[in-house]
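The structure appears right after this line, and notes come after that.
The complex appears here without one of its protein chains, the remainder shown in place.
Chains: A and B, in written order; residue numbering restarts at 1 for each.
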Amino acid sequence: MRNGLRQSMAWLHSWAGLVAGWVLFCIFMTGTATYYRADVSRWMRPELPVVQQVPTPDDLARAAETAVAHLKGAAPNAIAWYVTLPSAADPAVALMWFTDFALPPGTARLDPATGGPPAVRETFGGDFFYRFHFELNLPSTIGRWIAGICAMIGLVTLLSGIITHRRIFADFFTFRRHAKSAQRSWLDAHNVAGVVAIPFHLMITYTGIATLALMYMPWGVLTAYKGDAMRFYGETGQITAPLAPAGKPGTLAPVGPMVRQALERVSEPLEMVIVEMPGDAKSKVVAVFEEPHGLSHQHPQVAFAGATGTLLQVLNPNLKPASKTFTTMVGLHEAHFAGPALRVLFFLCGLTGAAMVGTGLVLWSVARLPTPGAAPFFGLRLVRVLNLGTVAGLPAAVAAYFLANRLLPVGLGARADWEVGVFFAVWILAAVYAALRPQASVWREMLAACAALFLAVPVVNGLATGRHPLASVAAGDALYLWFDAAMLALAGLFAIAAYKAHGVEAPGRRRPQAVAPLRRNALEQA
Amino acid sequence: MGTGRRTGRGYRAGVAGRVLLAIVGGYALAALATAVLSLTLPLEPAEAVTAATLLSFTVMAVVVLFVFAARSLRVATLWLALPVGALSLGLWVLMRAGASV
Partner (left out) sequence: MTPIVLLANLALSFAALAALCLSMNRHHAAAFTAKPSRRTMLGLRAAGWAGIALCFAVAVMAEGWNFGPVQWLGSLSGGALLVVALASYRPSWIRPAALLALPLALVAAFTL
């Protein structure tokens, strides 16, 4: 088998990468934005004060009571209520409840002081990017399966890419900007983006699949636990022991005292209160705390009997090796442990991942450029439009989402949905534009549009909220300064890309060459 | 894969066959390995299930790479059928033993 393995892996790499590339690019982009989920959420609620008080135990107890009062009216027969308590990042109480796990959950946000809606504009904030990066704004089961399948294809693409790329060390630092063929430069860029952060790419792909492992691979739980996932989770020590429902109605004891008691037992900040089967006589109230500083994603939990308020269990996770491996994978994926400096590195690695996928997609079409004068075949035209719509369209949609947050009227009904609507409207518009414009100039036009949109974000923000950089300096508002700086940096990045993109995919910058052995040529001419 | 002619019905059928084998065979082997290891690893049940499930994605990725690296579709199918058959048999025995206990 002369050269067989490397060639078959190269084939697999380019086609698997193409099939999943567009979804993976979206996952990498929005997932990377999720490293700043709380900051984005805060920026998108400009009514919040610059500095928020850390809630006291009394505040938390009262907020939990307010939430339960609301939920008793809104969803008395729910399977479970999830109450995210106020924090220094977000002063509102966020409610979520399931009446049927097959249906989307109900949600609401309350001002803990009044019990009414918070005096803050309605938005999904950074949660939109978070949910999009593994559910793609689809019904959750379908979205998670698509994301998981694409992640698996991504893992295969990464591994086959490593096997194909035999000069990993020799080419480690090589990016020939002025190579004779455009394909050469794109290949260099793709290699550098992939290889430089390869530990991150492998880690984030595998741990991403692992976070939803039991959904994708339920066969262990099905055989060893007869499908009883709750008993499995309980035995791993990740959740408090499950209670069987009594089947007769009961009343919930006041949750305020339970919250106070839980706070006395755990020193971490309290994040959430879960009420399981709130209408049942055997209901359970669980106080879930933030993870202690560590790689592993383990939440300390305190469980109470809902009807009486008596303490059932204090769960201070002390997991066994396999479970610990799982929670460490989840922890690494989420990077909650990363302080500001390390977070920047994770963010850059995420961008590198998006760049790896994006350059790979472009490389596919550059490598199949028709000889000058020949018309591109249908598949190539399709790939080009999808590439443009994804690589240039998604960033434009992200910028538009931020702009919509500042420009839509604050009192607009279903405002949060409108913001998402603007996101998708701009994205679809970008794809249509990509399909209609000539290939020679469309990259430049669309990248320039991205630059303009990101530049518009700090400008519009300054005009709409008055919190421009000078005001932010005066108020000591680091978040707004950083956000403006990040938007300007992105605008600059897209402006440079637009400047460089001139004629990138136009015929003529590449020597005429047979299409078939392109991979081998590209790799072996190095 | 990759060598030989790149057009024609035979080539396309071969590619389609490998894609199918990689997806179905890869998932089947990963799922069977998860089920069997969950029941047989010498750990507590919860630990065995977790370890087997986490490992399964490596199994699937390796199978996919193997299917595309194999010299021919027939070779890949044969080499994949062996462990799938063995694990299926093993799982059947384990489930019967578990049911009779």
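Convention: a contact is a pair of C-beta atoms (placed from the backbone, for glycine too) under 8 Å apart; a residue touches a chain by one contact, two chains touch by 3 or more.
Since we're looking at a predicted model, the values are computed, not measured.
Peer 1: Using the whole complex, pick out the displayed chains that touch the missing one.
Peer 2: When the entire complex is considered, the left-out chain reaches A.
Peer 1: Which one touches the absent chain: A:A244, A:A341, A:L436 or A:A474?
Peer 2: Spelled out, the listed residue whose C-beta touches the missing chain is A:A341.
Peer 1: Of the residues A:A102, A:A170, A:A244 or A:A375, I need the one that contacts the missing chain.
Peer 2: Of the candidates A:A102, A:A170, A:A244 or A:A375, A:A170 is in touch with the missing chain.
Peer 1: Return the single residue from A:A147, A:A197 or A:L319 that touches the missing chain.
Peer 2: Checking each option in A:A147, A:A197 or A:L319, the one touching the absent chain turns out to be A:A197.
Peer 1: For the chain that got dropped from the picture, name the residues of chain A it touches.
Peer 2: 170, 172-177, 192, 196-197, 199-200, 294-295, 332, 337, 339-342, 345-346, 348-349, 352
Convention: only the chains that are shown with their structure count from here on.
Peer 1: Using mean CA coordinates as chain centres, what's the gap between chain A and chain B in Å?
Peer 2: The computed centroid separation for chain A versus chain B comes out at 30 Å.
Peer 1: So in the complex, which bits of chain B are touching chain A?
Peer 2: Answer in residue numbers: 1-3, 6, 30-32, 34-35, 37-39, 43-54, 56-57, 60-61, 64-65, 68-69, 71, 91, 94-95.
Peer 1: Which residues, counting only chain A, touch chain B once they are in their complex?
Peer 2: Listed in rising order, the residues of chain A that touch chain B are 1, 4-5, 7-12, 152, 155-156, 159-160, 163, 206, 209-210, 213-214, 216-217, 219-225, 232, 235-237, 320-323, 325-326, 329, 516.
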